[in-house]
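With one protein chain removed, the remaining protein chains of the complex are shown where they sit.
As written, the chain order gives the labels A and B, with residue 1 at the start of each chain.
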Amino acid sequence: MKIVYVDFVRFTPTETDLFEGYDLIVPFNNDANSDIKGYLVKASNTSELQKKLKKAKGFVGVMSEDLKVNREAVMRRKVCVILDFEGRKIDYTTIKMAKDKDVIIEVSLSKFLRVKGLKRAKLLDETRLLLKLLLKFKTPFILTTGAENQLEVRPRKQLYRFFYFLSKDGGIDCVELIKLAKENSNRIFRKLVDKKYIMDGIEILDV
Amino acid sequence: MLKLKIKLGSPAMVITDEWIGMEVEVVESSNPCEIGIKGVVVDETMRTLRIKTDRGVKVVEKKGRAFKVKYGRWLLKVRGDLIAFRPEDRIKKGIMLIKKSKLAKIDV
Partner (left out) sequence: MKGLPPTLRKKRRYIAFKIIPEKKTKITTRQIYNEIQQTIQSLYGEWYGCVGLKLEVFYEENSEGILRCSRDKVDATLAALTLITEVENTKVAIKTLGISGTIKGCKRFLNGKEINTER
């Protein structure tokens, strides 16, 4: 089967050759004019999250600094993705729960581009631990650019090679990681685009 | 709490329905001899399906297989792991599975 690559960004994408290699780009921004597929929810506490989720529909992504909000978001039925940025906090229990509830955890590249020095070193270390846990529990995850503007986008090959190197250096099973990331990317693509898809494990062959 | 309305007879409901009497075909299996077994389901246990074929009754395990099934007006491919419950439990557990899965199409 052909592998399809999905990328999540936070702006309305326009044509650049930096987008090379992706089949579907899902923008997460609540811009009414654009034909968007993702629905972004930003919340700083749990009650705000619940209020905002009532209006939400479609492919919902939650972005939050607070650990409690992320844990609450995983338990909500509407939430599909926990979006990534440099301040996100996520812990062991949340990752374990996300596997149960089938919530995708995003691991983005662009957070490394926004910080430098010691902060970046800490972030790299945290990400290695995160990847290790994601592999341990087989939690669905996706590797994305997570870009906030045009210049934070990187071509697909560069992105996957970066995470390959990062996990290899941290003593994580890099081959398995890339394989799982590709599988999940395929799954998300089918969920969003394929009309024959019903749910995981059921598909229409013929009418 | 938001309530999910699953449309009766939608393709996702196949995992909650009775399988005895359905026409099935094994399409994916780790055992190559099992692929292509085709017939009518005559009996069912928690882990297996009994399929009546032209060459006698065959017993096929559910887990790790994929079945081609005629359900309503659709021809579906269903992974066996989703129906690996006792037939009487399946209506409860199947609906739970559908509700749990994100972005499942339930109103076709």
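To be clear about the criterion, contacts are C-beta pairs under 8 Å (C-beta built on N, C-alpha and C of every residue); 3 or more make two chains touch, one makes a residue touch a chain.
What you are looking at is a predicted structure, and each value in this text was computed from that prediction instead of being measured.
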Among the chains presented, those that the missing one touches: A
Touch with the omitted chain, as defined above, among A:97, A:113 or A:178: A:113
Residue among A:153, A:181 or A:198 that touches the chain left out of view: A:153
Per the touch definition above, residue among A:166, A:181 or A:199 touching the missing chain: A:166
Chain A residues that touch the omitted chain in the full complex: 16-18, 20, 109, 112-113, 116-117, 150-155, 157-159, 161-162, 164-166, 168
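Basically, only the chains that are shown with their structure count from here on.
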Centre-of-Cα separation between chain B and chain A, whole angstrom: 31
Chain A-touching residues of chain B, taken from the complex the two chains share: 2, 11-12, 14-15, 68, 73-79, 81-82, 98-105, 108
In the complex with chain B, residue positions of chain A that touch it: 59, 77-78, 80, 101-103, 191-192, 197-207
